[in-house]
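I'd like to ask some things about the structure below.
With one protein chain removed, the remaining protein chains of the complex are shown where they sit.
Should a chain be cited, it is by its letter among A and B, assigned in written order, with residues numbered from 1 in that chain.
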Amino acid sequence: MRIEDHPILGKTERRKRITLKVDGEAVSAFEGENIAAALIASGRRVFRYTAKRGEPRGVFCALGRCTDCVMIVNGQPNVRTCVTPARNGMVIQTQVGRRGGEDTHDLEME
Amino acid sequence: MKQVAKKEGVRTTGIPSKEELEASPGYPNHEALERGPIVVIECVQDIPCNPCEMACPKRAITVGNPITQLPVFYAEKCDGCGICIPICPGQAIFRVDITYAEDKATVSFPYEFLPMPKKGDMVQGVNRAGEAVCEAEVLRIQRPKKFNHTAVITVTVPKNLAMEVRSIKRLKP
Partner (left out) sequence: MGKTEIYVVGGGSAGMAAAIEAARAGAKVTVIDENERPGGQLFKQIHKFFGSGVHRAGTRGVQIGRALLKEAEEAGVKTRLNTVVYGIYPGKRLGLICEDHTEELASPIIILATGASENALAFTGWTLPGVMGAGATQTLININRVLPGRRALMVGAGNVGLIVTYQLLQAGADVAAIVEGLPYIGGYGVHASKVRRAGVPILTSHTVLRAEGNESVERAVIALMDEKWQPVAGTEEVLEVDTICLAVGLSPLAELAWMAGCRFSYLPALGGWVPVHDENMESSLQGIYVAGDLAGIEEASTAMEEGRLAGLSAAEALGYLSLEVAEARKIEVRERLAALRIGSFGDGRAIAKRELLRARCKK
């Protein structure tokens, strides 16, 4: 949910609307905001699943330190969505495990 | 920090106790209240802070040095202008007028939530614990630029609750 008006910060300034593709669905965002903010605004809470037990993870630190919010962005895994600006047309996928979208058995050492 | 022994107070509940308030040099006595609109300073902890001292045009508030000293309120100098209300970073200053009417008093308090009520609205007056204790009519809302986004709302309340009501229940958007 977006905070449109705020007693101290006032109304959110006008920004350009862009569209992201998240797990195949179109999600509206604003140019310049980070991916995590756009996803949270759209109601998403789960950003990835862990490698070993497939547990859900979401935003925890919101400033790029904990890596709980990483997703696959334009094919690249492990992108910290809370510090990465959203760009029009970005393709974002829920990350499962350490690398891929479907790979849940990546615990084996390479 | 030594408290009034064993009694619940601001440090354990977040609400200053009656004893803590009455012991504070910022809290006016009953004679002062009976003279007309007057400010009530509910500052009971030694936080380094003194904007209230700087703000009062009548010099009715002194903090001095060190700035952890509790504000001393000279009630006889106060004309109830209320400029100190939005200034206090702790939102600990209010204005009360128990002479407003036969059975009603007014209470003015700082408010920083949306939606803002409108003049004439009937709202719920809440006490320091956030409990609704009466109906309150919104008399006035002041939110000039110089208050830096802190509104001062004045409501009417039953006279016997003038020293209890310190805010209103937040309105639904």
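Convention: a residue touches a chain if its C-beta (ideal position, glycine included) is under 8 Å from a C-beta of that chain, and two chains touch if they have at least 3 such contacts.
The model shown is predicted, which means the values in this text are computed figures rather than measured ones.
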Write down which of B:I87, B:V123 or B:V138 is the residue touching the left-out chain. B:I87
Tell me where the left-out chain touches chain B, residue by residue. 1, 10-16, 42-51, 54, 66-68, 87, 89-92, 112-114, 126-131, 148-150, 166-167, 169-170, 173
Going by the touch rule given at the top, which residues of chain A touch the chain that is not shown? 1-4, 6-9, 12, 33-34, 36-37, 40-41, 45-47, 55-65, 83, 85
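Assume only the chains that are shown with their structure count from here on.
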Separation of the C-alpha centres, chain A versus chain B, in whole Å, is 44
Taking the complex as given, what residues does chain A use to touch chain B? 5-8
Flag every residue of chain B that touches chain A in the complex, lowest number first. 112-114, 116, 149
